[in-house]
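Sharing a structure with you now.
Omission of a single protein chain aside, the complex is shown with its protein chains in their original locations.
Per-chain residue numbering starts at 1, and chain names A, B, C and D are given in the order in which the chains are listed.
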Amino acid sequence: MKTYNFAALLVGVPLLMAFSIPLFGFISKQLAKWITVLTLTFEFLFSLYILLWHVYPFNVIMGNWVPPFGENLYIGSLATILIVVISFVGLMISIYNLWSAKYGDVVHFALLFLMFVGGSIGLISTGDIFNVFIFMEITGISSYALAAYGPERRALGGAFKYLVISSIGSTLYLFGVLLIYTQLGTLNIAEIAARISQTTPGLLTFAGILLVAGLAVEAELFPFNGWVPDTYTGAINPVSATLSGIGSVGGVYVLIRIVMTVFGKNGNFVSTYGNLDLMTLIAILGTATVVIGELSALVQTNIKKMLAYSSMAQMGLVAMAFSIGSRLGAYAGIFQLINHSIAKAMLFLILGVIVSFGGERVEDMKGLWYKSPFLAVTFTIGALSLLGLPLFGGFWSKFALVDASFQRGGWYDFIMAIVLFASVVEAFYYLKVVGYIFTSKPAVSEKIKVEISPAIPIAAFAILIIAIGIFPQIVSGISYSAAHELTDKMSGYVLNVIPTIVGH
Amino acid sequence: MVIVEFLIKLSQGFGIGALALATGLLFGGIARKIMARIQRRYGPPFTQNFMDLFKLLSKGSVSHGWAFDLGLVAGFVPMLAALMFLPIGPFTLFPSDSSLIMIVYLMMMAYLGMAMGVLASGNPNSAIGMSRALMLMAGYEVPFAAVIFSIYFFSKTGYLTQIVAMQSGGFMNWNIVKMPLGFLAVEIVLQGMLGEKPFDQAIAPAEIASGPMVELGGKYLGFGMIQHSVALFLETGIIVDLFLGGAPNFWIFIAKQFVLYFVVVLVDAILPRLRVHEATSFFWKLPLFLGILQAVIVIIQGGVLNV
Amino acid sequence: MSEWTEIVDYFRGRSMWMLHYCTGCGAIELPPTMTSRWDMERFGITPMATPRQADILLITGYLAIKTLKRVIYTYEQMQPPKWVLGFGSCTINGGIYWDSYNVIERLDKYIPVDIYIAGCMPRPEAILDSFVKLKEMVQNGEAKGYEKYVKNYEWYKANQDKVLKRTKPVLERIEKVTKIG
Amino acid sequence: MIDFLQNWIYLTGAMALVGIGLYIVLTNTNILRIIVGLNIVDSGTNLFIVTIAWHPKSVMPIYTATNNLVVDGHVVAADPLPQSLVLTAIVIGLGTTALALAIAVKIYQKYGTLDVRKIKEEDK
Partner (left out) sequence: MSSLLALLLVPVTGSIVAAIIQRYRLAERLVSFSTFVVTLLFLIDIRVGDAFTWSLGFLGKNIEMGLQITPLSIFMLYMTIAFGVLLTFFDLTERSKMKSFLLLLTLAASNWIFMATDFLSFFFAWELMGWASILAIFGGRRTAESRHGALYYAMMSIGGSYSMLIGIFLLSNLTGSFSIQQNVSYLVSIMTVHPWWVLGIVSMFFVAFMVKSGIFPFHTWVPYTYGESPDGFVPYLSSVMSKYGIYGFLIFLPLTLSLRNVPGVLGLPWPNYTLVWFGSITAVVGSVLAFMQDDVKKLFAYSSFSNLGFILAAIALFTPIGLTAGLFHAFNHLLFNGAIFITVVAVISKVGITRMSEMGGLWQKMPLTFLTFFVGIASAAGIPPFAGFGSKWMIFQAMISHGLIFATVLLFFASIASFLYLMRAFHAIFLGQLSHKYDNVKEISAIGKITEVFLIGALIFFGIFPGFILDPINSIVGSFGLKPLPTSGYEYINGFFSSVNMVSIFIVVIVAFIFGFLLFAVSAKHKKVPQEDNYTAGQIPKDWNLTPEMYQFSYDFYEPMDKEIAPFLKIKIDGFFKGFGDSVEYLGSSIKEIFTGNVQIYTYLAIGGLVIFVIAGWIVW
């Protein structure tokens, strides 16, 4: 077991800075924004250091309370890559916010944003199943408030829907956690994972169902994802980007961590303890989400809503990839999650620039090429990456996904056929927008002037997408070892946290 | 040596062309005479077509430009060229190249040239006529193809000379005996190929002012006449070679051709003109049915070639 | 060279293709001429569809000024050698329309007529007779109306213009009248 | 391991609270009532957390001279951990409720109504 307690700063710094931002806000509103940028730069560089110098995997142990007795943070390869992605996306959005945050209470917006990012990082790194609940609520409360921001009143409705569904979801999660606690008497993920087979199967099944149902709300899986379209559409674009690029990463992470690490039964393909195979459940949910999301997105005339549905569908795809249960499947899921996070955040940011000059209907994208070639090209890159076309990041993850599901075989062949059909539908509506961008004359010939602050994140995202497309090694190596953490829970996770424990 | 050979071939080619032209013109004259007699007229002398051709070549004419000239020359020249590959009686100028499909495609080049010429005149009547002629062609070429492919498959060769050689040795060896249905189909097709009634929509004189020929006069019309006469010789000649076993000498060859043409003329004399689409679809019904039936019979008889 | 011309003329006489311009009642005489009773094809004469192909222009009957214009146009579209047959008394002197304001009296003031066929109506025998006559004239190299037309084109043109001026569009004239008024 | 199922009265109560809360959320169209419903669900959860910590025969989890934590080889002490959990849960519930109420106030300012169906109509 390796410890590196200094890494507690990953969670501590953003939360500390978040709550001290009102103090800076007294000095200057601009300062508050810059503090966000600086904090997230620190986060990004620190996580990059952990990634590149191969510091991971390690534990953060507080006050020498060794797990399973104390609460710990565990940062393995999966957590590392996800934290890098989250802090990168967060940094980019915060740079974007330098330009976009004009409405209302800028200072508290910055506070909530930092709190959200910090909460998400905590969510990913914590090793305690109840702390997951706490971090979920931290991100939850900050995201309800973020979603309610903005000049438009529909944001309030969206935020309220999110709040209600999410509260019910976290209640279900809490019930699930407590059911497990009654059986094992511990809240440490590693210990639960090691001892999960000692529980009553019936109760375990029930707990598993409650956990999946509760976490599916954050992971945007049907039928627990009713909030997605309204909240995404209602929120201002940087917030939509945050929810899509950071929030859903956290949500899916927790779902997969609980199902695959805690409930997982190692084998050729991971399945779960209990009477009901939760992996199958997630596969069904994921496929249903993909189909419903893509089909709903097909008929949208509001581009933001379209992106929201697409986001939902992509999360379904990710869940479906994880549910395959093989190392390749988990790899595809992680890769797809990263690609989606980057591309979708970029699309929402681009939309934010466009919307500030016009409407957000699909027709308003007409002739974007004439208004702003930069935005047109980057939008196309994002869309093509989501479609999984070569030279863009999405190709590799989709390729791996198809490979994994055909290796699994059986009914995954049919699931894959359905998913590929849904991908054709996805291709249709994205390419329709791309077609509008390049082939129509704009209704108003006014040029869109992209300022430097929004241009930096958009360009950075686009370059990253193409870089991953050409050199998939950037993320494929770490993703593959992260996949190992998910599919072999003892050596990948449990023994790294509690080296002395005996698996059952 | 090569030059001498070339000159010999050249003169032989001229001879064949002249013979074919003369025969075609003669057939045309005789047909006019027969037609007159059926209509209880005296009719023109059977040499009338020669005089007409001579007059046309010596008469003034209008040209609509170089495409018009080129097209009309290209309208009859490939017919003459195709003639060089046809076994006429015992004689073939290029026996090693007498591939049937090649001849059919060379004839098509003549139609292409003719079409280019008359359409370059810019008269809508010629365009209408050309469209009708082409539609008719789409009709009759299909059963014709069915029959020639049956013969290919049956004879296992594509050379006309060899097809003729396979039929030597008496009447019972002729393809007309072996493939009566195919012959019937081709005889009907011949009616359309020659554009005789009931398939003369293309040149309907009272309706579209003689269609493709509307702007042709003098030598251009003469070229058209040469084309028609040579095509007459060529098409009947192909059928004689395919079905009637060729001929031991030129006169018998002509006689056989005339028999075929005689039937065409008789049908021409008694039938009115069909409507355009009726004519096309007619070829897709009865003759095509006959041709396909023939093909089925041939395939059942012949089995599969050993490839 | 003259032998060549003779040969050519001989064949021209034996193969004359006819365009009939049927303006009046005379057209009724042509079907019997063509069909089995009289059968003009035995002289090598066949009806043709367009002026480009024809050698003979047979004009059967009166020519209103409007029609004359078309006849002249058709005649000019024909290519040499070409001959004109005037059929019936209307082409000779106007016939029963001799005093009409709108019908020309003599055809050969406007285009060169090689042979007139007199009568009202001339019978098919008369038409055939004219064909034979024309054939002889052609073969003897006498029928040179088309050359006359080229040579005396100014005169013909003047005559044509004189009558054709009357065919100017009516509306235009009314306009002129109202302007003067 | 605590055989918490012996506290079936409390468990039924917790379940009933959750059920009542959900019923309120599902049937009432007024935002404030929905928030109240959520609160009741929260209370149910909190009750559940507290309930699983003990059973009628358990003793307090503090070692004194008279307090036998282990009887016949079984631990009979009440579990102290859920007490701390429930505190956290209550606090979080409170935060959520406060935010929900703030949003409700904003909604009333912007829409002039608290009826979710009318809000949905207004959005279209």
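Keep this in mind: a contact is a pair of C-beta atoms (placed from the backbone, for glycine too) under 8 Å apart; a residue touches a chain by one contact, two chains touch by 3 or more.
Please read all numbers here as calculations on a predicted model, not as lab measurements.
Among the chains on display, the ones the left-out chain touches in the entire complex are A, B, C, D.
For the options B:K33, B:K59 or B:K256, the residue in contact with the chain missing from this view is B:K59. Among A:L16, A:L48, A:V355 or A:L389, only A:L389 touches the chain that is left out of the view. Listed residues B:A22, B:M35, B:M102 or B:A165: the one in touch with the omitted chain is B:M102. In the complete assembly, the contact with the undisplayed chain comes from B:S150, out of B:T23, B:N49, B:T92 or B:S150.
Considering the complete assembly, chain D touches the hidden chain via residues 22, 25-26, 29, 34, 116-117, 120, 123-124.
Listed here are the chain B residues that touch the chain not shown: 10, 13-14, 17, 57-67, 69, 73-74, 76-78, 80-81, 84-85, 94, 96-99, 101-102, 105-106, 108-109, 111-112, 115-116, 119-125, 127-128, 130-132, 134-135, 137-138, 141-142, 145-146, 149-150, 152-153, 156-159, 209, 214-215, 218-220, 222-223, 275-277, 280-281, 284, 291-292, 295, 298-299, 302-305, 307. Touching residues on chain C toward the chain that is not drawn are 21, 50-52, 69-71, 73-74, 77, 79.
FYI, only the chains that are shown with their structure count from here on.
Chain B and chain C have CA centres that are 38 Å apart.
Taking each chain's centre as the average of its CA atoms, chain C and chain D sit 115 Å apart. Contacts with at least two other chains are made by no residue of chain B. Touching chain C in their complex are the following residues of chain B: 32, 36, 39-45, 48, 51-52, 54-55, 58-62, 205-206, 209-210, 213-218, 221.
The touching residues of chain D, when paired with chain A in their complex, are 1-2, 4, 18, 22, 25, 31, 34, 38, 41-42, 45, 48-49, 52, 79, 81-82, 85, 88-89, 92, 95-96, 99-100, 103-104, 106-107, 110-111, 119-120, 123.
Interface residues of chain A facing chain D in the complex, by the touch rule stated above, are 130, 134, 137, 140-141, 144-145, 148, 153-154, 156-157, 159-160, 163-164, 167-168, 171, 174-175, 178, 181-183, 185, 187.
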